[in-house]
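With one protein chain withheld, the remaining protein chains of the complex are depicted in position.
First chain written, first letter: the chains are A, B and C, and each begins at residue 1.
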Amino acid sequence: MAFDIYDFTSLTSSIHEGLATFLPPVGVLIAEWLLVGISVLLFVAVFGLILVYLERKVCALFQQRLGPMRVGKWGLLQTIADFIKLLMKELITPNKADKFLYNLAPFIVIIVTFMAIAAIPFAKGLQAIDFDIGVLYVSSVSSLGVIGVLLAGWSSNNKYSLIGAMRSGAQIISYELSVGMSLITMIILAGSMQISEIIQAQSTGWFIFTGHIPAVIAFIVFLIAGTAETNRGPFDLAEAESELTAGFHTEYSGIKFAFFFLAEYVNLFIVSAMATVLFLGGWMPFHVGSLDGFNAVMDFIPPIFWFFGKVMFVIFLIMWFKWTFPRLRIDQILTLEWKYLLPVNLLNILLMTLIVLMGWHF
Amino acid sequence: MTTTTLDFDTIKTQEYLVNMGPQHPSTHGVLRLVLKLEGEIVHNVDPVVGYIHSGIEKMCESLTYPQIPHLTDRMDYLSAHMNNEAVALCVENALQIEVPDRVKVIRTIMDELQRLASHQLWWCVMGMDMGALTTFFYGLRDRELILDIFEETCGARLTLNYSTPGGVMFDIHPNFQKRVKDFVKYFRAKLPEYNQLLSGNVIFRERTIGIGYLSKEDAIAWGVTGPSGRASGFACDVRKHHPYSAYDRVSFNEILRTEGDTYARYQARVDEMAESLDIIEQLIDNIPQGDHQVKMKGVIKLPEGEYYQRVETARGELGVFIVSDGKKNPYRVKFRSPGFSNLAALNHMSKGAKIADLVAIMSTLDLVIPDIDR
Amino acid sequence: MNQTELADYIGILFPEAGITLGSQFPTIEIPSEKLIALCLKMRDDVNLTFDYLFCLSALDLSDHMSVVYHLESTKHGHCAVIKSHTSNRENPVIDSVNDIWPTAGFHEREAFDLLGIRFNNHPDLRRLFLDDSWGFPLRKDYTDPARIVER
Partner (left out) sequence: MKAIFHYVNDIIKGLSTLVSGMAVTGHYFFRPKLITTQQYPENRSTLKMKERFRGEVIMPHDTNNHHRCTGCGICEMNCPNGSIEIITKMIETPEGKKKKVIDKHIYHLGMCTLCNLCIKACPTGAIVMGQNFEHAVWDRSKLTKVLNQPGSEIMTEVKE
């Protein structure tokens, strides 16, 4: 195919062979672990900062403001300045907090996000690990984050934090179901849980087009549930500023707060990346039927740009939700999940199964 | 072998206390609420006020009558002009001075502009309390235009000190009529946007309809006035029932609703904004010629006696009670501030609500803390 | 009812009340022991139905404290003022009308806070604005050299 020129497999294999020439097999493994680890770490830090900046600019535009403008041209260095500030701030531990759990919680939250990134395919061949059950892996790992949130709320010895953590627990556990269900809908269409295969299956057309009605419904449900899972507005009950001041991270300061903050944005990326992989064809370019000239032009754009373009689009949608809607109440969040999303999802799976069985998809 | 059965009667939930405020994003200043909660359910709300008690009533006892209005600016700073006007009217009535029609009309227009500005700020903060942060900027954007009109007319944006006993501080600016007309036209077009963004939103409606119910009888008994009282069906619009300034010569509707819930209070205020625009439109082309100030004596002394003046501020009924002993300073001044009585009903309204509901209820009561603390 | 009708009506019900007309509202002066009876009558009598207490103020009148109740009937649209005073200035006590008009609760707490008037049967008589160590600032003999600057 035309986009083989952008294949990262040759790059990664050449690195592997290069290392193997002067290292024993165990050394190669360790060196590759280190390389992957460092690049994921760098990616999270840089992309997190970019996302924070984008969020502030996007929100400003929605609100007829300019957003950060002072630090650097167009405020480009604002988030870096903020990050430096957070690094230098004092780490405060409340007197009667459970010290061990209090310090552990932010690490759980951030580690879980790193784990989920491992299975995200950025481009062809640029994926840390391609599990057979990649989709299941991502959805299960990303739901572990709630443990960190619960621990943070419990150990802070603050009633606001506790209420926030309990809300977050109820919310994430419920919405995990919807995320899972909408993933299952798409897995039925793809016929595989391996992320690379799911993307390969979309080389002729993205699932949101080939799967038409059930895919669109699943996409909407996934967006709603994904927003809820990342604790973003209108589902930001766990930190509900006007009710609980800052919810579960009320007592955190400095870099520990930054971990929660960063994790929120990286989770946003993971949800958007999963939406991209499952609905929008991952790094596959946009093709229209038999328009070969058009398709060739599309192929010319590297897959990594396709991937990030689609991810940014989904992130923009989620930001749009956040800056438009009022927050839901805790019982309404559960009502939305159990009375609306779950039945719709179950019916949608049936519909998708029917369509796949009858071959009514494109 | 004995089996231990779990006895559910022995497992009890426990009420716990949470201090909401004095530094809290949704208490709009420094109000402190001591909440008795069971889980998320509010059992009791005990408002603790006084964090910015500034002793305005005491200070008034050592000021002369023209000096008092500038202190009332600092009570309910969002209804500054209505507060000024209340004092001015009270002194004028005591001295039996009839102010020129021009003053009356100017005061009425300024009142309604002030009411619009206050309701706009309330609307945007309401949205923010509910978690829709964008409303905050849209409301402030429109309020800024009113503040510009204020600045051009009297030089101040917030603490106006515009109405003085015997008239208004400045005559209107030559641009005043044009600017107000432009604003009315602009804001009429923007008002549907408010409804589109918040009033119609399914999440917002779900969160407000049926929450914080206050019956008409309770509203009267607790003295909940203003849009909050009228949403319960309590016809308490002072402008309608005890007209002052030029309110007897304009036609407007008293917005009355019967639901008495948070959404009704919200909708009452939004409807009032449209009503205010109508009042302004009726008056803006008919400002009579004349003086903007009656000649007053150098030292104003009120005859011995008690004087009471009621005006309708953006939050409800403001009463000014002046007791004079014939000197140039009042003997005692009491402000019956609307927020004070409205806050008293908060506990009654929010029993059994959730924390998120409490924030919504508090937001629709439109509390301004200096108004309560004075 | 207009002012004179109101005065006559209440005058028959409560002969001991001193009613003055002519000012903005008819003013009914009542001895403090009769206050609750009058207030209940004012609220519950079908011809009066003063159901809305719109202001409750307290005054320090050099030899006694006075409490002023501004009332309105939302049904009939008439207003009236009740005045009552305490016999003692240093330790003033008067009956609470909190049970008759719930809105009085906060106003009475304010009066207690600023003038030191104790209200009998008030369910929750705590200071409202100031803390317990303060004096009663609206009393005429209140001094606070640290905070009040005389010019």
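Everything that follows uses one rule, which is that a residue touches a chain if its C-beta (ideal position, glycine included) is under 8 Å from a C-beta of that chain, and two chains touch if they have at least 3 such contacts.
Quick caveat, the model's predicted, so the values are computed rather than measured.
Just so you know, the chain we are not showing touches A, B across the whole complex. Of the candidate positions B:N83, B:T153 or B:T262, contact with the hidden chain is made by B:T153.
Within the whole complex, the absent chain has one touching residue among A:L11, A:L66 or A:V297, and that is A:L66.
Interface note: of B:G50, B:P66, B:G260 or B:G319, the residue touching the hidden chain in the full complex is B:P66. Mapped onto chain B, the footprint of the missing chain covers residues 63, 66-67, 70-71, 134, 141, 144, 148, 151-156, 159, 161, 164, 169-170, 173, 193, 196-198, 200-203.
Looking at chain A, the residues touching the absent chain are 58, 61-66, 69, 320-321, 323-325, 340, 344.
The working rule: only the chains that are shown with their structure count from here on.
Distances between chain centres, each the mean of the C-alpha atoms, put A farthest from chain C. Averaging Cα coordinates per chain and for the whole protein, the chain whose average falls nearest the overall one is B. Centroid to centroid, with C-alpha atoms defining each point, chain A and chain C lie 64 Å apart. Averaged C-alpha coordinates put the centre of chain B at 25 Å from the centre of chain C.
Against chain C, in their complex, chain B makes its touches with residues 49-50, 53, 55, 57-58, 93, 220-223, 225, 234-236, 241, 305-308, 310, 317, 319, 321, 323, 331-332, 334, 336, 340-341, 343-345, 348, 373. Residue ranges on chain B touching chain A, taken from their complex, read 16, 18, 24-26, 40, 127-134, 136-138, 141, 197-198, 201, 203-204, 206-207, 354-357, 359. Listed in rising order, the residues of chain A touching chain B in the complex are 59, 62-65, 159-160, 163, 233-234, 236-237, 240-245, 323-332.
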